[in-house]
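Before we start, here is the structure in question, set down as structure tokens.
Subset of chains shown; positions unchanged.
Labels for the chains are A and B, by order of writing; each one numbers its residues from 1.
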Amino acid sequence: MDTLDDSGRDRERKRTIVWDDPQINKRDAVSAISGLDYLRSIRDGKISPPPAAKLIGYQLKDVDYGFAAFELHPGEHHYNPFATVHGGILSTLLDTAMTAAVLTTLPQNITCSTVEIKVNFIKPVTAESKLVRCEAKIIHSGRKLATVEGRIKGGNDELYAHGVSTCLIFKVN
Amino acid sequence: MDTLDDSGRDRERKRTIVWDDPQINKRDAVSAISGLDYLRSIRDGKISPPPAAKLIGYQLKDVDYGFAAFELHPGEHHYNPFATVHGGILSTLLDTAMTAAVLTTLPQNITCSTVEIKVNFIKPVTAESKLVRCEAKIIHSGRKLATVEGRIKGGNDELYAHGVSTCLIFKVN
């Protein structure tokens, strides 16, 4: 059984992840409802988040047309060999928020995928950072491509990382 | 209890991660031994991999001066809302391999951190990809900065993603 201390760290150095059938997410995210409706359903707990959200532990907090915000409680289980949160975890958070921001603008049967992402790491995140928030907003949305930017900040508005991404927009057949 | 099928996927949609004290990794990765000796110890099972390696599930397979290769069995637990491996997981794999390639060139008390990473996603990875391998090699190594590139490929040499990264090299005080 998990016993978490104040910093959100598992004193037992063990964590159990449980997830749901990702095909249900796929159906909703891509075809059944619009991107914005899908994300609102995730935010409101009506749809279970995809497996990666459970694995990494981030949560969708706010979503609007062209905008998405996710939060993460950084913990020791996210650590790289330097005992700070792995940059890949921060990249995952940025990719998640930036793709979500694009998804908010897409109707049913139109979806997107990340063509490329670019992340700058400004300051290490540790379990002592307690909670980080990643906000993403669209820079430009075209017919085939969209660009989007995101920033990860801590409690007192300090910047941990920022990124920019290009997404391909396409019809689902 | 975990029951894994052939593809490394958990049929029960549950996964338990166990890790070790990351401060031990930090001491070895940064100060106690050279970067190459640290990584060889990880590869040979003499040092426990850092928590993020346990969380994501990648393993160091090959390491040499200026080079590192990691492998990952992609599974459903890595999936994004589109039922493919989250791009952030691939970014994590690339960041891990690219940083390791730089670390191989650094003596004791000299370490590095990723300044920025740029990843292009070419083809989706799924559990059916079975095993992906990420190889990274240094492009240029200077006194203050190094640049490094990496590629993620599948069994029959198909390209899934590629990246480039800039690392800052610095003395540990």
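Criterion: a contact is a pair of C-beta atoms (placed from the backbone, for glycine too) under 8 Å apart; a residue touches a chain by one contact, two chains touch by 3 or more.
These numbers come from a predicted model, not from an experiment.
Participant: Total copies in the full assembly, please; the file places 2 of them.
Facilitator: Counting every copy in the complex, the total comes to 4.
The criterion applied here is as follows: only the chains that are shown with their structure count from here on.
Participant: So the centre of each chain is just the mean of its C-alpha atoms; given that, what is the distance between subunit A and subunit B in Å?
Facilitator: So the centroids are 20 Å from each other.
Participant: Residues of subunit B touching subunit A in their complex?
Facilitator: Going through subunit B, the ones touching subunit A are 13-23, 25-26, 28-30, 38, 50-52, 54-56, 76-83, 86-89, 91-96, 99, 111, 113-121, 124.
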